[in-house]
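All protein chains but one are shown in place.
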Amino acid sequence: MNGEPTTGGAVETYEKDFRSYCIGGALALVLTAIAFALVAFEILPVFERLVAIALLAVVQIVVHFRYFLHISWHSHRDDLQLVLFTSLILFLMVGGTIWILFNLHSRMM
Amino acid sequence: MSAESSFSLLGNLGAQDISFVHAYENPVMSEFIAASAGGFMVVGAVIVIALLSYYRGWRSLWFDWLTSVDHKKVGIMYIVVAFVMLARAIIEAVLMRYHQSIAVNDPGILSPDHFGQLFSTHGSIMIFFVAMPFVSGMMNYIMPQQIGARDVSFPLLNAISLWLTAAGAALVMISLVVGQFSTGGWTAYPPYTSIEFSPGEGVDYWIWSISLTSIGSTLTGLNFATTIYKNRAPGMTLFRMPLFCWTTLCTSILMIFAMAPLTIATLMLALDRYAGFHFFTNDSGGNMMNYANLFWLFGHPEVYILILPAFGVFSEVISTFSGKVIYGYKSLVFATMSIAVLSFTVWLHHFFTMGQGANVNAVFGIATMLIGVPTGVKVYDWLLTMVRGRIRLSTAMLFSIMFLVTFVLGGLTGVILANPPVDFAVHNSLFLVAHFHNMVIPGVLFGMIAGYQFWFPKAFGFRLSERWGKASFWCWSIGFYLTFMPLYALGLMGAMRRTVEWFRPEYLGWLQVSFAGAMLLLSGFLLLAVQLIVSVRQREQRRVPAGDPWDGRSLEWSNSAPPPEYNFAVIPQVEARDAFSWMKEHKKAYLSPDNYEDITVPKNSMVAPVIGVAAIVFGFALVWHIWWLAIVSFTGIWGTVIARSFVTETERVIPASEVRADHEAWLARVREAPVTPREREDTSDNVGRAEVLA
Partner (left out) sequence: MNTSPLSHPGLNLGSVDEYSHEEAEPVIFGFWIFLMADLVLFALLFATYATMSVQGQADGPSPADIFDLSSAFIGTMLLLASSITFGMASLALKYRADGPHLVLWLVLTFILGAGFIGMELRDFMTMIAQGAVPQLSGFLSSFYLLVATHGIHVTAGLIWMIVLLIQLRVMGRTTTVKLRIMRLALFWHMLDIVWVCIFSFVYLYGVTL
């Protein structure tokens, strides 16, 4: 049950890995609850509420990546590069699409 | 669309959909041409079947080829698909050029509907079923050998990708005989392609054939990227890889990310057509402009998927036939990476005229001009490789030099088009058509033909005829200029693309010259076929068993021609860039290894052809609304996948003794082989042991 040093020198133990999932789960739960509460109880003015929901989502995504998918700065360089490059592509594609379509929409009215 | 609510075993399919029946019922020239095309295809298929039976090739076809998961065989099969589809698409082009050359104040020989199908199949086939398979096949064959690997990371997945593309191609071929193809162009913009304006089966053929091949391409990109990242030989760092592998890596990254927008666009179009959704409809909140956005999010990276492998080929060919190390390796790598990233930032330049504000257009116009810079860097690197080199004008090298001149010309017209206000004048004119053919033909096609000439001896063990190769080269080159330079002029004179009849007599001369050029292009293609036939006939005098006919620089030249199934008897240890040149210079080539080990290779599998055939049936069933068949074939595909996952014996072992025997026998032949000096490269003296220049 107790780990020996792995290829990178870090010591894994059941306790450590178990804690990762527990912390991740607890954080995700709290972040989700706050987001739903903001809407259910109409906390904050509308614009700030939307920003808060977005931030909570981003934080929760990072929590998922870190505690469930075990992606961190210690990950293999290839995996990190892939995640970062994907993020760039997502930003370009989603951002570009929204910019273009809203621009077109405003010129149609 | 019939409104029958009764169940029909064959969906919407009826006897009148068979092209021969249709021509019989509507006897006009256009229909005869269509029926003949269908007839040619059927006759061609029958001839192939007859030849296979005559030469008793069925066993070999199934056991050595169709069920193979060897990347070399998969690569060759991809290229075979490409050449077959090229034959069809070139004939379609010649037909269109002929029709247009006479259709000035004249209806010509093709009906508008038929003409619409022709430009749609021509474009769809050339992009998806000629260029994509050609580059995929080339990368498949060469990249694993260049990195010192035995195969790609996921061999069965590789074969499945091939079969998905073949399935898409089969659907397009079937549309020649059963039903009609789309008339919406290779881009299939709604609302023209919506169910309201294109009620027949044509657009559905387009949707499902493209969807199948695009899934295959995504998986191929995944496979190649994993192979390059995880499967390189010891000592082969990323910066010691040949440039063809760098372009393969960047192409793979593009494939992974760019196919998804196409899948989405076609899926949404399918939902609109089949289920009455409102993604792209005129009413009820549809937004057809999103289609253009999604399609070109795919479409622009797609053209870089096509050109980057060609750039890789040119790097290899130019350095080998200049007898010099490639100039500016690092700048070429960074240029390739820049192109890969920038290719995701320019897609709007395909629809400057759709109605966005000037600021939006300006941003994308600037990005488009920027992307020309790294390509320019590459051109300079290639030119500087040739400077002070000892150049040999082989067929592959001739294609490369013609590429350098002609592609730059096309690139310049691209910079012109990158200007939104200029583009407003020439968008969708023949100027645009000339521009993109000016990129694809000298770029992708010449690159792939050069790669084919260059690596054919490695793959098949004998060289191609240089004489016929050069004849083909001249036809392709002069043919290209004759066909497309007039189109630039015509575009500036106001002629638009996809036009079935003209009404301006001043166009006539240009169109006639263009048709003459098209005949030359067709001749170029036919001469490639002649080259192949002649070379096969003369193969005994052309054999290069020692494996290195050109004094190659990278690892694929270090094994036999053709290579063994496992590529390398012992995985090489890499010490430097241009790994094989290094070995030859340091007298480390062709040494007997100290020990041999058993080699594990994947077993053949019928999973890939089964999935492929099921995919054809699935696509066909969806096109014709034969729902029971669609469900059955879909279940068949996934059932096969699940069943395969229960198979545990998926590999076989080649014993070390067998590897030793084969390898030592080959090494003995190599050591006996006379070294061929450069001047004798194109003679029967060349048995694959090239002289190494100091």
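For clarity, chains are labelled A and B in written order, and residue numbers in each chain start from 1.
Rule of thumb we're sticking to: a residue touches a chain if its C-beta (ideal position, glycine included) is under 8 Å from a C-beta of that chain, and two chains touch if they have at least 3 such contacts.
Only a predicted model underlies this, so the values are computations on that prediction, with no experimental measurement involved.
*Asks:* In the whole complex, not just what's shown, which of B:19, B:146 or B:218 touches the removed chain?
*Replies:* Once the missing chain is taken into account, the touching residue is B:218.
*Asks:* Given that one chain is not shown, which residue among B:110, B:126, B:178 or B:297 touches it?
*Replies:* Spelled out, the listed residue whose C-beta touches the missing chain is B:297.
*Asks:* On chain B, what residues meet the omitted chain?
*Replies:* Residues of chain B in contact with the hidden chain: 153-154, 218, 221-223, 225-226, 229-231, 256-257, 259-261, 263-264, 267-268, 271, 275-279, 281, 283-287, 290, 294, 297, 642, 645-646, 648.
*Asks:* What does the interface between chain A and the hidden chain look like in terms of residue numbers?
*Replies:* Residues touching the hidden chain, for chain A, are 1, 3-10, 12, 14, 17-18, 20-21, 24-25, 28-29, 32, 35-36, 38-40, 46, 49-50, 53-54, 56-57, 60-61, 64-65, 68-72, 74-79, 82-83, 86, 89-90, 93-94, 97-98, 101-102, 105.
As a working rule, only the chains that are shown with their structure count from here on.
*Asks:* Distance from the CA centroid of chain A to that of chain B, rounded to the nearest Å?
*Replies:* So the centre of chain A lies 38 Å away from the centre of chain B.
*Asks:* Name, in rising order, each residue of chain B that touches chain A in their complex.
*Replies:* Interface residues on chain B, with respect to chain A: 229-230, 253, 257, 261, 287, 289-290, 293-294, 297, 341, 344-345, 347-348, 354-357, 360.
*Asks:* Please give the residue numbers of chain A that touch chain B in the complex, ascending.
*Replies:* So the residues of chain A touching chain B come out as 78, 85-86, 88-89, 92-93, 96-97, 99-101, 103-104, 107-108.
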